[in-house]
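Of the protein chains in this complex, all but one are displayed in their positions.
Moving on to subunit A:
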Amino acid sequence: MARSTLISARNQLIMPRRRLLKGAAAFGAATLGAPFINRLHAQEAHPLAGQTIEMSILGIAGWLPSSLGVQMSPMFAEFAKERYGYDVSFTFAEAPFADLFQKAATSLATRSQEFNIIISDSQWLGALAQPGWIVQLNDIIAQNPELQVEWYSPIVVDTYMKYPDGSDQLWGLPQEGDTIALFLRQDMLDDPAEQQAFQEAHGMPLPRTFEEYENLTMADFEKVAAHFTRPDQNLYGTAMQYSRVYDFVSCYLYPFMWSQGGDIWNPDTGEVVGILNSDINATAMQQMKDWLKYQPPGATNFGIAEEVDVFTQGRVFSAFQWAAVGLSMIPESLQGKVLVVPPPKHGTGDSAGRIYTMGGQPWVLNAFNDDAHMRVGIDFLKWWYQPETAVEFARRGGNPADAATLNSPDFDTINPWNRAYKYMLTDGRSRDFWHHPKYAEMLALQQEGFSAFMTGQNEDAKAVLDYIACGQQQILADAGNAPMVPDMCYSTSL
């Protein structure tokens, strides 16, 4: 009895141990097999599992952030294979800024899915959305939590996602955030001889830190630019963009207007006359033109590339440049020698303001994609906003726009321009302009006018603004989005 009791007790002890071993074995097998099972499950769940899909992306030629989107796509191919079980390969097409819309539009107008994903410019959202060429993303975002990203500021949504302005309709997702920053030669600022000479000439210390430039006005910065303008040494104080190509001069003139209280139109009524051709804006135009004296000869033809050239070749001390081209602005030879700060405020005293133009581009999806390409396009976007993808994008020189990445402790130090970019991406410091379908036509007219004034073809800023305002309102009126132009418009000319 005692023995049987003992055996029974032993058996009772043994049984749980067996169970335990079995359970442990099952747990181990489940643990080891879980990824495969999950993957099998995921692959089974994804309708494209086992298929091979070819995607095409249309991006901007010679534009680093756009090419980063393209360069990183093999990472998505790996991700898609792992997560969804399909193979994806990418082909790429590109065109310069000024020609990309033309390339996209002529393809989309034929209802082609030649380009499945397009890196658009923010101002084209209206022109792409209005004819139904791109997908409205509201439902897609609602169905995919990965796309419900917390953006760094409301201007991200206003600039890259919304059309019409003020509506809830979302058509794009940010590929690259971008703002204007001021690139300075830190090595020149750190030169004691320069500091002493500046102090003696202007009775104030040479501004040298991010914080000092944060509070600087254009009037103060003019002293700095004048200090470094030495034509005899082939050195100039600064560089801005005055070129009539695409939107170059417009993007650089708007900060002079907006920061001092000017505006460009009334988006609710479509009125331009009486708003764009204001005295504030005429003064702003003259101010921007006056800055030519601190810039190298030929600055009236400066666009993005020309600015990069003069800065990297040491012809200018500073340059107002898009944060997106930071990598090009700071080549190996200038590493550690460049400080990137917020561009100065306009105006004086308490009324001084800082509203610069937004840059950057959204991703948009071709509305004529078949189901498979649409699905992969959405998967691609979901991958793009994964935290690790966003960080990798930043490490390679791109500018993400999501709050998590930008608020991460090390973001400011990843690239020299990150801090200034983040500063300028804050609401009220930057803004975008029209998303209207007539954008291209309004822009072309304006570029001609601004260029005519900056180059001296027409010396009367007010007359040029009258001409542009009338022309733009006429374009909007023809499209049924504005009242007819007033009588004064019939006498305007460039």
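Here, contacts are C-beta pairs under 8 Å (C-beta built on N, C-alpha and C of every residue); 3 or more make two chains touch, one makes a residue touch a chain; residues count from 1.
One rule holds in what follows: contacts and distances are computed from a predicted model.
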Listed names "Cytochrome B oxidoreductase", "Imidazolonepropionase", "Sugar ABC transporter permease" or "2-hydroxy-acid oxidase", matching UniProt entry of the absent chain: "Sugar ABC transporter permease"
Query: Among the options A:244, A:289, A:382 or A:429, which residue touches the chain absent from this view?
result: A:244
Task: Tell me which residue among A:288, A:452 or A:469 touches the hidden chain in the full complex.
output: A:452
Statement: The one of A:89, A:102 or A:269 in touch with the missing chain is A:102
- prompt: Looking at A:206, A:251, A:310 or A:355, which residue reaches the missing chain?
  reply: A:310
- prompt: Touching the missing chain, which residues of subunit A?
  reply: 98, 101-102, 105-106, 109, 127-128, 130-132, 244-245, 296-301, 309-310, 315, 437-438, 440-441, 444, 448-449, 451-458, 478-479, 493-494
